[in-house]
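Removed from the display is one protein chain of the complex; every other protein chain stays in position.
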């Protein structure tokens, strides 16, 4: 357990040092979301209509951009193989790194999402739904992303391949996530959608660490 | 001139080997653009309304995701410093790399954009406008991106900072790009917008290689 | 043997002038701020359309002016730093950035507070507002670059490159209201034809503008002095090693 | 404690690197793995560190096959490879602190002292010289003590004084009951070391 915490803390502190401090992740998210109103035009009704989608897609992209951080650096400087030789089972190594990724790269987005939601003219019922659906759904993004990251870690600059592997798997999350916000805006029950999201999260939590661990073993050979 | 060609060809072949072959860049773009209909729902009129914006934003993000490829790998394995010691002025090194980036990562997107435009229900006048505006505008993305890439190359995993630096500067391109497509759809003259885009491209072509070269000199120290 | 530490050159003259100005600039900022706020909030007439909300203007407009002029000043001094390697130039750009970011933030916040009664929304994605938001990000990016390099002389160059490229945003902000049809109202003070608003509003506005400027000068001097002292300390350390 | 290797064969991408390697190592012993460039030293060491799967053969620790109980084995070994395994944004001390927390050991101060890193322990690793980096990496051996050291070119980019220092540490380690397997091209002049020449194995085997 101590090893797990040590790894988690190290990853979080590294992310902070390497300048993806809160402010920066935030700025990325804000800028990414800003692109859409600029692209599609400022009409408030259109924005409100596409708001939930834009926020979810923004979260998804921010996640995607930071995915390679999960394993790439550790692989390249030889830290990964040292970690694998340590006392912590690989599945837990993966889990610690996924948690660190979610906390440093995704959680900050969720925290600012209400402000962005307001700027996109989202209905106030939608805002809470947004935050809750992000909280429940985004862990899947980090979990699946870790599998993709582990699979591509040995290929130098696997970035594009990574997004190719990962994005299709993100689509269900996106669909249910947006659906739950839209349900809330339409004053319909959002429970079922959230249940589905939660189910995805749990399923990914069970499957992904093992898949990523297997992929990592291949990578260090 | 031979050195320039050698570098350009090497970068293009490397991009190809490292698996960002045509098909892959394309798939990324296709998936990214597909996310939006999924996110905002399938109504055709909404889609047609946001189509140009979505395509432009997609191109912009694809560009962003591949930016670190311009200098990062060469920096990390020591190739960059060897290149700087070679006969080619740094400005031309930068230019060769920018061209390679544009050709391998952006041009394929432009080639498929008509198909995606159709799938987004874009008006047929808009499709040509789309292609032309992308052709004129996207070089700016690679050019500015190279400056950002050069500034952040010495910071390990400067990814997030890179997008923070670069995205704000992309915004004018996005605005004029989308405006020209929307003008075409509305059967208004798109000349002025294209002129502006062209002006941005020329301006960036003049300024960015020098800026990136200066930044690179700092990086190898 | 003394090393030619050009970049560490001792900016004595700057310090002398700054020290002379400093007490005055404190007095002037406080005085103007009090006068401007009094005139703006109590003396100036309410607008026939906007009512009392118009008073936000006296905070908002000068802040927006400052946001843009501080950035322009940073661009100029960064260029000077790159071209003439003037020792104080990089420092002053670095020192000015957070102040400029604060003014930008102030303009954004007051603007959106004003937007709620005026346009019915805190935020609209109009060209002026967006380009102003970009300005904030440029400031943040600039400061992040300074943070990201340990070597200060490298950081100075990298940040200078960034600030110069970002300068393209300033004319975009300025002319956004003319180039696109925006919700935001076009310029009425700093126009080619001269001010187009009534003196009872113009006077407090200009006073507030001056107040902000001298406030900027005050904070700026404090920050530059701190920077110079820090740099001197490092220079001392290097020279000590040499002995 | 002892390490036994029986008829180990290594195939990488359809190329036979070595076959029928036998070796054994017990407390107090040093085994110097020699061989020309490309002979397969690093491959052998990676197999023994559990990072590479052999095509065939058995590695056993204290009599039990390490494939069956990898954790038990891995707790007892420290591997230093070609790569630095240092986070360049961290200082040497922070790096060692992490590794000792991670492996549940606690010997960082002694490690810094052993490799004379005290003066540079608080610089970020990024700005260290090649030899300083190498020492920060080697310091892991002391910070996280374990009986079996597997060292791939441990002295490359160390200066002669530090090579001596390292040699002393190595000898102290095996005298205290540890054991070490090292691949170097430079002769460290370790009197007690046994030799394993991968070139010979090739001659015999193939």
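Just so it is clear, A, B, C and D label the chains in written order, and each chain counts residues from 1 on its own.
FYI, a residue touches a chain if its C-beta (ideal position, glycine included) is under 8 Å from a C-beta of that chain, and two chains touch if they have at least 3 such contacts.
Just so it is clear, the structure is predicted and the values come from calculations on it, not from any experiment.
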Of C:16, C:198 or C:234, the one touching the omitted chain in the full complex: C:234
In chain C, positions touching the absent partner: 1, 3-5, 150-151, 234, 237-238, 241-242
Residues of chain B in contact with the chain not shown: 2-3, 6-7, 10, 14, 17-18, 77-79, 81-88, 220-221
Chain D, residues in touch with the chain not shown (by the definition above): 12-13, 35-38, 42, 82, 120, 127-132, 135, 153, 156-163, 185-186
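We adopt the following convention: only the chains that are shown with their structure count from here on.
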Separation of chain C from chain D, taking each centre as the mean of its C-alpha atoms, in whole Å: 57
Residues within chain B bordering two or more other chains: 155-156, 158, 161, 164, 167-168, 171, 175
Residues of chain D whose C-beta touches two or more other chains: 88-89
